[in-house]
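Notes to accompany the following structure.
Shown here: the complex without one of its protein chains, the others still in place.
Naming follows writing order (A, B and C), and every chain is counted from residue 1.
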Amino acid sequence: MGLKRNVPLSAALGYKGQGPFLAFILHRVGGAGMAIFITMHVLSTFAEMRGLAIGDALNKVYTSPPFQIFILFCVLFHAINGLRITLLDIFHAKLMPHYRKIIAVEWVVFILVFGFAAVSVVATAIGRM
Amino acid sequence: MNALQTKPRTVPLSKRGMSFETFMWVFTRVTALAMYGFILVGLIGAIAMGALHEMTFVEVIRWALVSNPGHVESTNVQDIAPWASAFWRTVASGMFLTALAHGIHGVIVIVDDYVASASGRNWNRYISMAMFFVVMGAGLYVIWKA
Amino acid sequence: MANVHQFEVIVVGAGGAGLMAGLYASKSAQTAVISKLYPTRSHTGAAQGGISAALGNYEEDKPEWHMYDTVKGSDYLGDQDAIEFMCNEAIDAVLELEHMGLPFDRTPDGRISQRPFGGHTNVETGKPVRRAAHAADRTGHMILQTLYQQCIKSNVTFFDEYQVVDFIMADGKASGIVAIELATGEMHTFHAKSIVFATGGHGRIFEVTSNAYAYTGDGAAILYRRGIPLEDMEFFQFHPTGIYKLGILITEGVRGEGGVWINGKGERFMPKYAPHVKDLASRDVVSRAIITEIKEGRGVDGKNYVYLDIRPETVNKFAKEDGRTNPDGSPYNLTAETVLKKIPDIIDFCRVYLGVDPVTQMMPIQPTAHYTMGGIPTNKFGEVVVDDKGTTIPGLYAAGECACVSVHGANRLGTNSRLDIVVFGKHAGLKAAEYAKSAQWTNLPGDADSAARSDFEALRNGSGKVNAYDLSNEMKEVMFREVGIYRTEKDMQSALEKVREMQTRYKEIRVSDTGKIFNTELLNAWELGNMLAVAEVVALSALNRKESRGGHSREDYPERDDANWLKHSLVTRKNGKAEISYKPVVITKYQPKARVY
Partner (left out) sequence: MEVTVKIFRYNPEKDARGNYVTYKIEAEPTDRILDVLEHIKGKTDGALSFRRSCAHGVCGSDAMRINGRNRLACKVLVRDVGANITIEPLLGMKVKKDLIVDMEPFFNNYKKMTPYLVNNSPLPADGRERLQSPEQRARFDESTKCILCAACTTSCPSFWANDEYFGPAAFVTAHRFIFDSRDEGASQRLMVLAETDGTVRCHTAYNCTDACPREIHITQAIGDLKMAMVTGKLE
């Protein structure tokens, strides 16, 4: 007897992990987001080039500013965080004790780059209007 | 005292746990660094070709990520020819294949996290590999024929 | 009767003693280890300081010195044949632990590192000697883990979270035990040829204690109810270094590293009480010194605690005064890094529970109930001995803190109980297996678990007028105040009466949880019954012994009295009443003399 061990997503996300836990979640969202996006993007472009019309509708989605901001978030966070992971893995003996500081630095870098990108998307969008 | 000076402890390659998983763990990190390499090449190339005057920040990022001529079509780039050279198509293909291998394996990792049954994990691999080849074919077509 | 199991050897308890017994018994006999806790939760894991053995890795040391110190430490009440046996086995026992993988700290040339510990001396010079082999300040944890690991390696059968509640005899021989499986509440009967009790002590009968919740004297109480005597129960060790109010132990290793006692006036007071070894005097001496300081108004802020100071500047100041040196002869010098490295866990305790950092602040300290010297009487092979003639009960063994061999006599030296559990756990296991191989199976009575069943029924059906939690707290408070560090006739008499009255009230308890699965309330209530039984024996033995010796300090009889009291007390339950008898102390090499440090 006993309750099942299943951890519902709400409980998992409700766990009070620290910065690295959040980074892990976002990294995963980013990676999966990109993988789906790239697949869709490639296939739809391919379809378009082969004269199928489905590509068009999807392209509208890709070019919409909210989607662009989302996918930029995925790309930039995943890339920057991925670099952090890789460096910590390789130089773990030296760097891991400082993981909190390193993540703080990572956020600064990310916010700068992503902020730039977001502004650029919004500016373009306004320019087009 | 002599007994203290132990020989350096190293485990031979075949016995240190160099499994498929371990190998792919290394592969993920190597491809991560390789992608940074591609991005750097893309960025430098773009700047050399005058991107700073002709593109927005986001457009530069898009190009650097996959330097496919399609990625500069909607920009203010005057002359598309240098951007569509075989060199850039090769760089784009390299980046694309690296990212695809990395990404598809990443998806396998995510699914493996949640699916513990042997058959589930096998299906995960079959489907992912199939996706890999389909998307690879389509992607290379897009990069080279566009 | 459902749930009957059969094993040649049953070990009850999976602490250091139980695991050692299980490991050795399983080499030749079919063995099961039954424990109410997961083995790694046993109290052995809490021990910090070290395990003593005359390895001599830093300086000259001999088993004879170790023996002498132990005899002296025991205030001459220890049985010298057993002590000699233990001290001789010590070296091999520690080396065996190392071979099993125990990660001892190391000397620069790669040997097991040792540190000084209260009461351990070079008998020729009278100076403290480095005898305690240690692994940081978690030696007990390492012993427990290492032994559990070895049991896994040897595929020992475990029944984890099974609480043993009764012991069955048939034809005067050990025949089996009854246990409750916590996860289901089912009662199981284990038929066995040999049974080894290794259930640990009963320090939870006192209010301020370093002991685990599990230390409720189950093993002693079960056997006591079945007519087995308990030996020397008046001797309970109060450890000088408990964290104020909580009782959590600060290892004596802190003193080994040079820690100094400071009273409320900022004075170092131990030289007054132990001019030679000073701050490293044995536990009973220091505990009494602290209480005296407090009684005479030199506690901190008028409260009942003093300070232990391990700040490097203090330590170095006094080390210089004392002329303390390193083994190579250079002056002793303690640095903050050494403190951090040698006692990391203690620093952690202080930070978590007190918000005090021992590297820069003094630690508030109060004596705490710590170790059960008395217990189930055994000989050096772990065989339970029921009288003064050496009569044993075939198939019944005990080892570890629940047993009284007696190697600790009236007072245990630090690090000797680790040794006790390893040495006697091993021999009890070997003997148990040897006996099991030669003995016939007893006829297990058909209704073996009926007594246990009715005990538990009673707890479910009491009137409910009494709350077990309150009763338990009341007992602890009475025992700590009236049968604590300093004892008087009047206090102990009062305690004895109160405990007996509480035993009557205990019958009114009613457990509110009616379920079977993990009914911890029911088991806690049953444990309270054990504690009340043991508390009565402790109070009675203490009241009876009209002298001061080791851990038993009476204000009304402040002197040791070898003429009348150089003997072990035995309390046996006959017809529902506790009766006292005595047995002689085994004295071989060392005649009693005054105990000065």
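We take it that a residue touches a chain if its C-beta (ideal position, glycine included) is under 8 Å from a C-beta of that chain, and two chains touch if they have at least 3 such contacts.
The structure presented is a predicted model; accordingly, all values stated were derived computationally and were not measured.
Every visible chain touched by the undisplayed chain in the complete complex is listed here: A, B, C. Across B:18, B:80 or B:129, the residue that sits in touch with the chain not pictured is B:18. Although one chain is not displayed, its contacts with chain B can still be listed: residues 3-4, 6, 8-13, 15-19, 21-22, 24-26, 109, 112-116, 121. Annotation for chain A: contacts to the undisplayed chain at residues 1-5, 7, 11-12, 14-21, 24-25, 27-28, 85, 88-89, 92-93, 96-97, 99. Mapped onto chain C, the interface with the missing chain covers residues 37-38, 40-43, 45-46, 92, 95, 98-101, 103-113, 135-136, 138, 141-142, 145-146, 149-150, 152-153, 183, 212-214, 246, 248, 345, 348-349, 352-353, 467-470, 472, 511-513, 515-521.
FYI, only the chains that are shown with their structure count from here on.
The mean-CA centres of chain A and chain B are about 15 angstrom from one another, to the nearest whole unit. Each chain gets a centre from the mean of its Cα atoms; for chain A and chain C, those two points are 58 Å apart. The set of chain A residues that touch two or more partner chains is empty. Listed for chain B are no residues, as none touches two or more other chains. If you check the complex, the residues on chain A that touch chain B are 28, 31-32, 34-35, 38-39, 42-43, 45-46, 49, 68, 72, 75-76, 79, 82-83, 85-86, 89-90, 116-117, 120-121, 123-124.
Contacts from chain B toward chain A in the complex involve residues 29, 32-33, 35-36, 39, 56-58, 61, 65, 70, 99-100, 103-104, 106-107, 110, 131, 134-135, 138-139, 141-142, 145-146.
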